[in-house]
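For this depiction, one protein chain was excluded, whereas all remaining protein chains were kept in their positions.
Up next is chain A:
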């Protein structure tokens, strides 16, 4: 996982729909074709940090298996953070690519 990108990936994942922790981790693993695996030891602290920063909020809902789970969803502030982080990432990635191809 590239340093400092975990929160961006979580934001992006949550931008589609509210999800619980396991859902986030599975979704990231699937979309990245198994390259990124995020265990709860990194995921939950990141979610907690983002919730404290006001980028996501959480509520307890019933899962498809009828259990209680904590669902996280993006806030307006989180949406803004995602936009700016994505833009920054694009700029950096483009720059890195240019350097590599030079």
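Assume a residue touches a chain if its C-beta (ideal position, glycine included) is under 8 Å from a C-beta of that chain, and two chains touch if they have at least 3 such contacts; residues count from 1.
Just so it is clear, contacts and distances are computed from a predicted model.
Participant: UniProt protein name for the omitted subunit, picking from "arsenite-transporting ATPase", "Fe-S oxidoreductase", "Cbb3-type cytochrome oxidase assembly protein CcoS" or "ABC transporter permease"?
Facilitator: Looking only at the record, the undisplayed chain corresponds to "ABC transporter permease".
Participant: Kindly note down the residues of chain A that lie in touch with the hidden chain.
Facilitator: 20-23, 26, 39-42, 44-46, 48-49, 52-54, 63, 65, 67-70
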